[in-house]
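Down below is the structure, laid out as structure tokens.
Showing chain A:
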Amino acid sequence: MNTLRILTRLFTIVIVAALSISPFLMESRVVHLIFLCFIYIILAQSMNIASIAGAVNLGVHGMFGLGAYIFALALPYNIPFPISLLLSGFGSVVFLLPFLLLLKLRGAYLAIATLTLPLLISSVILLMPEQTGGARGLFVPSVPEPHLTSYYVALVAVLILQLALDRLFRSKYKYALDAIFDDVEVASSLGIPVFKYRCLFFSISVFFASFAGGILTLTLRYIDVATVFNTDDLGIATAAMIFGGVRTVWGPLIGAVLFTVVVEQLRASFMYIHTAILGLLMILLVLFMRGGLLNTISVLRSKIKHMKVKT
Partner candidate 1 sequence: MSSVESFISPIIVGLMTGGIYGLASLGLNMMFGTLRIINIAHGAIMMLALYFNYWLYTLYDVDPLIGAFIVSLIFFPLGIVLYQTLISPFRKLRPVDQELFPVVTTLGLSLVAESLALTFWTADPRMVSVPYLQTGVKVAFLYISAGRLIVFAVAITGYLLIYLFLKYTYTGLAIRAFIQNPTATALMGVDVKKPPLIASGIGVMITAFGAALLTPLISIDPRVGGQFLLLTFVVVTLGGLGSVLGAAVGGLLIGVLESFTVHYYQAMAFPALMVVIFLMILAIRPTGLFGRFKA
Partner candidate 2 sequence: MGKILEVSNVSTAYGNVQVLWSISFSVNEGSAAAIIGSNGAGKTTTLRAIIGLLPILSGRIVYLGRDLTNLSIKHRVELGITLVPEGRALFPYMTVLENLKMGAYTKRGREKADETIKRVFELFPILKERKGQLAQTLSGGEQQMLAIARGLMSSPKLLLIDEMSQGLAPKLVHRLFEALTEITHSGVTILLVEQNVHYALRYADEAYVLENGRIVMEGKSDELASNPRIKEAYLGL
């Protein structure tokens, strides 16, 4: 192993350790911000996971909301909260199973279809006021130490995601996934089960997006449709993913941290401008920094290498 790898590993361990003890060392405002970063990392990565297999998931905010509601509805039945959390993840996958058919569609159509899912889910919730509280919202039963628990659950989730993605990108499956992303027809003619991969990755994406919704709900006393089905969340996750670099391991994480911090600051000062800035950033990013930060960096690095070789 070269020095860079060792250093990176050490660095990561230090950061994780620091994050693990920060609830006891830092003021709650900062801890809360870190917690939000975790949530958005999970959201951004769940979009990333779907994109890896060539599926676009523009409905993450809908799955987030669905997870939130499943969690809030499961708690009163005295289901211990870890199970409820897992339920919010798996439950969403189960509910959204029929929509896996949509994965047969071409890119842009899939994008639009996933975009409509949050509307469907939130509408259904609103139309069943007896079961879900409808427009009036839902009260969430309390859980011991909600903030600490949610913090650590989120931290663990982020770690799992990053580790899993890192392993995946180094594995032989990466080639198949790249093939699917590049050219679907060529990939299937090579015998790669495109649809199966897409279903699998999309389901994982749904799981984590909903799981994040469940985690957040742990910390809340009350939820309603307007708060948990928010296009802002989609905007942040998309911008984070694109900025950091689609289909990279660390890109969405970096992007999520950056955007969470920026948006929280903006949210405090101006009412709605943060959404406008997010939108503007999305446009500019795609126009000028297409691959995202990490990809642009690696492109620059290879260009520098080429220059060195020439001289």
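Here is how the candidates were picked: all candidates are chains of the complex that A comes from, given by their letters.
The working rule: a residue touches a chain if its C-beta (ideal position, glycine included) is under 8 Å from a C-beta of that chain, and two chains touch if they have at least 3 such contacts; residues count from 1.
Just so it is clear, the structure is predicted and the values come from calculations on it, not from any experiment.
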Legend entry - In-complex contact of chain A, chosen from 1 or 2: 1
Legend entry - Contact footprint of candidate 1 on chain A as seen in their complex: 54, 56, 58, 99, 101-102, 105-109, 111-113, 115-117, 119-120, 123-124, 126-127, 181-183, 231, 235, 238, 242, 271-276, 278-283, 286-287, 290
